[in-house]
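For this depiction, one protein chain was excluded, whereas all remaining protein chains were kept in their positions.
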Amino acid sequence: MDEFEPKIVAFLCNWCAYAGADLAGVSRMQYPANVRSVRVMCSGRVDPAFIVQAFRDGVDGALVAG
Amino acid sequence: MTQQLLELTGIGGDRLHVDWVSSAEAKRFTEIVTEATEAVRKRGPLDVSKYDLQLRAAEMVVKGEVMRWLVGKQHKITSAGDVYGRPWKEEKLQQVLDDALLREYQKSLIYLAIKSGTTSVRQVAEQTEIEVLRVSYLLADLEQKKLVEFTGMEESIPVFAAL
Amino acid sequence: MSKQDLAGSVMVVGGGIAGMQSALDLAESGYYVYLVEKSTAIGGVMSKLDKTFPTNDCTM
Partner (left out) sequence: MLTGTELEALEGDPGNFSARVRTQPRFVDLDKCTSCGECEKVCPVVLPDEFDEGLGTRKAAYKKYAQAIPGVFAIQKTDRAPCRLSCPAGLNVQGYVQMVKEGKYERALEIIMDDLPLPGVLGRICPHECEDACRRCDVDEPVSICRLKRLAADQFDPRQVKIDCMEERPEKVAIVGSGPAGLSAAYHLARQGIKSTIYEALPKAGGMLRVGIPNHRLPEAILDQEIEVITNLGVEIKTSTPLGPDLTVDDLLKDYKAVYLAVGAHKGYDLAVEGDDADGVRQGVDFLREVNLTGKTQVGKKVLIIGGGNVAIDVSRAAVRLGAQSVQIVYRRTRTEMPAWEEEIEAAEAEDVQIEYLAAPQEILVEGGKVKGMRCIRMELGEPDSSGRRRPVPVPGSEFDLEADQVVAAIGQQPDFSAFEGDKEVEYTRRGTLEADGVTYATPREGVFAGGDAHTGPWNAIGAVAAGREAAVSISRFIDGKDMADGRVPITKDDPIYRPVPTDMPKAARASMPELEPASRRATFDEVELGFEPEAGQAEADRCLNCSYCSDCMECVTVCAPGAIDHSMVEVEREIRVGAVVLSAGIEPFDPSGMEDTYHHRSNPNVMTSLEFERILSASGPTEGHLSRPSDHQVPKKIAWLQCVGSRDTNRCGNGYCSSVCCMYAVKDAMMAKEHADGELDCAIFNMDMRTFGKEYEKYLTRGEDQSGVRFVKARVHTIDEVRDTGDLRLRYFTEDGKVVDEQFDMVVLSVGLRVSDEAVALAERLGVELNENRFVKHDSLTPLSTSRPGVFACGAFNGPKDIPDSVAESSAAACIAGAGLAPARSTLTRTLELPAEIDVADDEPRVGVFVCNCGLNIGGIADVPAIVDYAKELDGVVYAEENMFSCSQDTQEKITQTIKEQKLNRVVVAACTPRTHEPLFQFTLQNAGLNPHLFEMANIRNQCTWVHSENKDLATSKSKDLVRMGVARARELESIQPISVNVDKAALVIGGGVAGMFAALGLADQGFPTTLVEKSSQLGGRALDVKRTHDGRDVQSFLTSLIERVGGHKNLTVMTDAEVLGASGYVGNFETEVKNGKGPQTISHGAVVVATGGAPTDTEEYLYGQHPAVTRWHDLEQDPQKLAKADTVTFIQCVGSRNDPRPYCSRICCSTTVAMAIDIKQNKPDTNVFVLYRDIRTFGEREALYKQARELGVIFIRYALDRKPEVVAAGDGLIVKVFDPILGAPVEIETDLLNLATAIEPNRAEDIASFYKLPLTEDRFFMEAHAKLRPVDFASDGLFMAGLAHYPKAMDESIAQAMAAASRAVTVLSKDQIQISPYVSEVDPDKCIGCGLCEEVCAFGAIHLEEVDGIKRAKNIQASCKGCGLCAASCPQEAIDMLHFRFHQIEAAVRAVV
């Protein structure tokens, strides 16, 4: 059986983590393709309700990076 | 806070990762993603249907005033002090937060259980896996907030309904 | 020199990265800019580069 590939929602701050993620792309760093990012202007915008909602919709994990 | 809540729901707190990455830390970003992925992978797939009640309760908690207030005031209470001007120690506040979180979560669970048609304290306790005594105690709280009401006794069992 | 004698415009000769930057700054500062480029498009040598150091960004 294939290894389980979880689906993870990531809330990324536009100025920090999202930029870091872009830079990772620029540097062509390879990492697992499980993360689906949602861009927010700041991790402060991430209402815990979004996370709970995501789990209710069936994501396997969540990541908040500011 | 949300991590603790997730732990309470049973899906596991480590399904949520919170971290800080600056715009220049591309390497760190990849590490975090890798870590998060590995942690979730270890947890295995999430069967949402098993946790429907729990997650709905969690949603109530995070949208509820109590936790928002507590979290929102956290900084002020620890640095500037509470309404009486007493700065709280972080650990103490954390304890309060933890308690509040548990209480709010359990209350939400009970409320949702009753709302879904479960009526007696014992049944609620079974369904929510909370001790009967605790259920009774929290029910009183819920009654006070006018979220549930005591509708009467059926075969000597108190019956509640969600409002 | 009186205000009437001063032309509020600048000519930038060469449409490479340097010319473009000068032209943009001048235009943003309220001057009318004539960007004069010999070839059919601006971009200069930089546009031929695949990536730029040290970030390996795309040049476009």
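The first chain written gets the first letter, and so on, giving A, B and C; residue counts start at 1 in each chain.
The rule is simple: contacts are C-beta pairs under 8 Å (C-beta built on N, C-alpha and C of every residue); 3 or more make two chains touch, one makes a residue touch a chain.
From a predicted model like this one, the values you see are computed outputs, not experimental measurements.
Visitor: Of the chains you can see, which ones touch the chain that is left out?
Guide: Across the whole assembly, the hidden chain touches A, B, C.
Visitor: On chain B, where is the contact patch with the chain that was removed from view?
Guide: Counting over the whole complex, chain B touches the hidden chain at residues 22-24, 30, 63-65, 68-69, 71-73, 75-76.
Visitor: Could you pull out which residues of chain C are in touch with the chain that's been left out?
Guide: Per the touch rule, chain C residues meeting the hidden chain are 1, 3, 5-23, 25-32, 34-58, 60.
Visitor: For chain A, enumerate the residues touching the unshown chain of the complex.
Guide: Interface residues of chain A facing the absent chain: 7, 9, 14-15, 18-19, 21-22, 24-26, 28-31, 33, 36-42, 44-48, 50, 53-54, 57-59.
The criterion applied here is as follows: only the chains that are shown with their structure count from here on.
Visitor: Indicate the whole-number Å distance between the mean C-alpha point of chain A and the mean C-alpha point of chain B.
Guide: Spacing between the chain centres: roughly 23 Å.
Visitor: Multi-chain contacts only, two chains or more: what residues does chain C have there?
Guide: Within chain C, no residue contacts more than one other chain.
Visitor: Among the residues of chain A, pick out those that touch two or more other chains and give their numbers.
Guide: 23, 26-27
Visitor: Which bits of chain B are touching chain A when the two form their complex?
Guide: 1-2, 5-6, 11, 15-30, 32-34, 36-37, 39-41, 43-46, 48, 51-52, 55-56, 58-59, 62-63
Visitor: Touching chain B in the complex: which residues of chain A?
Guide: 3-6, 8, 10, 15-17, 19-21, 23-24, 26-27, 29-32, 34-35, 47-49, 51-53, 55-66
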